[in-house]
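Sharing a structure, written as structure tokens. Questions coming.
Note that one protein chain of the assembly has been removed; the remaining protein chains are unaltered in position.
Naming follows writing order (A and B), and every chain is counted from residue 1.
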Amino acid sequence: MAEITLSKLAHSYFAKPRGEADFALKEMDHVWQDGGAYALLGASGCGKTTLLNIISGLVTPSQGRVLFGGRDVTRAPTAERNIAQVFQFPVVYDTMTVRENLAFPLKNRGRDAAYVARRVDQIAKMIGMESALDRRAQGLTADAKQKISLGRGMVREDVNAILFDEPLTVIDPHMKWELRTQLKQLHREFGHTMIYVTHDQTEALTFADKVVVMHEGRVVQTGTPEELFETPEHTFVGYFIGSPGMNLFDAEVQGETARVNGIDVPLGAAYPALRGRVQIGIRPEFVSLAAEGLPVTVTRVEDVGRHRILRAEAFGRPVNLLLPEGEAAATGQTRLRLAPEKINVYADDWRVKPLGQQRGA
Amino acid sequence: MKRPGSAIVMTLYLLFLMVPVYWLVNMSLKTNAEITRTFTLWPQDLTFQNYVTILTDPSWYMGYVNSLTYVAMNTVISITVALPAAYAFSRYRFLGDKHLFFWLLTNRMAPPAVFALPFFQLYSSVGLFDTHIAVALAHCLFNVPLAVWILEGFMRGVPREIDETAYIDGYSFPRFFVRIFMPLIASGVGVAAFFCFMFSWVELLLSRTLTSVNAKPIAATMTRTVSASGLDWGVLAAAGVLTLIPGGLVIWFVRNYIAKGFALGRV
């Protein structure tokens, strides 16, 4: 097991990339700590899978280095890296039985038969397939096959890391939850570094200790679920995490006040003079109906079970807020109060730290 | 990015395929004197006379016209009758369907040599001997079963729901078949047509047996010329080169579908 360091890493699928747009992965530095449970979260096509394949050695990066515990493995083949990876769609060896499938990675590494048998039984129990061990893998359902793929990924105990590439896509919802819980448990027991790629924020937030959010080939933020929620470093994080996402308003910021379409909104701290497109963002959880504040027009109220979402429009842009239980929904024209200490300020999509504060990444 | 070994293997294999063809082309551009008297790796005395001979003599070039005529007729007939049959096999169970399907396939397994004489007698007795349609019909023997088989494979890949939706939307069967179904299996039709063309174009035994003058295929013209003059290698080679062209053109048009096509829709 080892810490995985990405140094000045970038990748383009073009032989001769012209400009930044040709890069699937923009230059980045990142450290995956040994034993961490990470989620790699982002929309489809943001470079998550590319990053994963670079770590496992299936893709050689155009530039930069990959280090496993200080050893440079950038050009090392997959086999040398001792990595396990589970893919989005099930990969099973049709000609083998379930047992042979699970034993395959161990046999290829020449482990002795007794160990292999013991390990296969443990894994079979974990994925709930003990009774199917001697069946041919060919005739099984898609989710049974994916469980075998997961099992093959976890069967080796000595791996440097286990990578999951949206592994639960084909699994039905009930089983999804159960398997995710088991992965989590596995992590606690054995302490493998795990990187779990997903585009589903619930999956990411429930699985990981640290969530890495990617956007257009860039890591935009790495943090605990709370950090991502409280202080999104990039407007994309605000928008992508949370349901509904963060509200954003174009604003002019001066000191402790933001001016949105001529209306003053107090901020929780003072900010330096800013250039570029300046926006303020606030989560719907911290917006409330008030007698004064931003004037909005309510468009509708949605009941999503645990709470209600009030959807409104301010200066032609949508605004959402969560209504606390029992509070009456407003209709027509009303005003909103934004909790000052929960407002984040962004310049050109990146969060600006308030004056005199050192927190944040 | 692949191992250099692969490049070597493919180079050797393609060389093996191309060298005999090169030799044919090489010979077609030489004079007979050069062919028989000296041994040269490329034409020293480049001539197109052999091609001129073929393209100006109707007894030669009509061979191409005849071949292409019956090949085209065969392809059209085979596909036309195979389409509805393939649909029936892919969509319905009916009395004797499995036996019928297998019986059709057995015709693909029949050696043409077995049929040569009976065909000759059959087509002579109905007055079709030495016509294009006779050869086209004779080639249906192996092309229709093949076309049914290929098309059935492609049609099986189209979900039944499409048929049902179309019927619910009020399409009649013929209109549904032409307007909706055919475009969906267009690549299958292309593949089937390719194979019909191929097997009809390369076959000689039946086409030679069933023709004498008016519908004589180019391939047969070649064999006769060899036995008659025996020595006109240059013209023979040129005629051979010209038979490569239709096949080459067809391959060029279907180049993007070759791999899928050869799997007959069954991968």
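Note that contacts are C-beta pairs under 8 Å (C-beta built on N, C-alpha and C of every residue); 3 or more make two chains touch, one makes a residue touch a chain.
Simple rule for what comes next: contacts and distances are computed from a predicted model.
S.K.: The chain dropped from view, which UniProt name applies: "Doubled CXXCH motif (Paired_CXXCH_1)", "Carbohydrate ABC transporter membrane protein 1 (CUT1 family)", "FtsW/RodA/SpoVE family cell cycle protein" or "Pyruvate dehydrogenase E1 component subunit alpha"?
M.R.: "Carbohydrate ABC transporter membrane protein 1 (CUT1 family)"
S.K.: Tell me which residue among B:Leu46, B:Ala113 or B:Ile162 touches the hidden chain in the full complex.
M.R.: That would be B:Ala113, which touches the missing chain.
S.K.: So which of A:Lys8, A:Arg109 or A:Arg277 would be touching the chain we can't see?
M.R.: A:Arg109
S.K.: I'm checking contacts with the chain that's been left out. Which of B:Tyr87, B:Phe129 or B:Phe154 qualifies?
M.R.: Per the contact definition at the top, the residue touching the missing chain is B:Tyr87.
S.K.: Could you pull out which residues of chain A are in touch with the chain that's been left out?
M.R.: 53, 56-58, 77-79, 83-85, 87-89, 91, 93-96, 104-105, 108-109, 138, 149, 152-153
S.K.: For chain B, which positions touch the chain that isn't shown here?
M.R.: 2, 5-6, 9-10, 13-14, 16-21, 23-24, 27, 35-36, 39, 41, 77, 80-82, 84-85, 87-95, 97, 100, 102, 104-119, 121-122, 137-138, 140-141, 144-145, 148, 156, 160, 198, 201-205, 209, 217-220, 222-223, 226, 233, 236-237, 240, 243-244, 246-248, 250-252, 255-256, 258-264, 266-267
Going forward, only the chains that are shown with their structure count from here on.
S.K.: Return the distance between the CA-based centres of chain A and chain B, expressed in whole Å.
M.R.: Once rounded, the distance between the two centres reads 56 Å.
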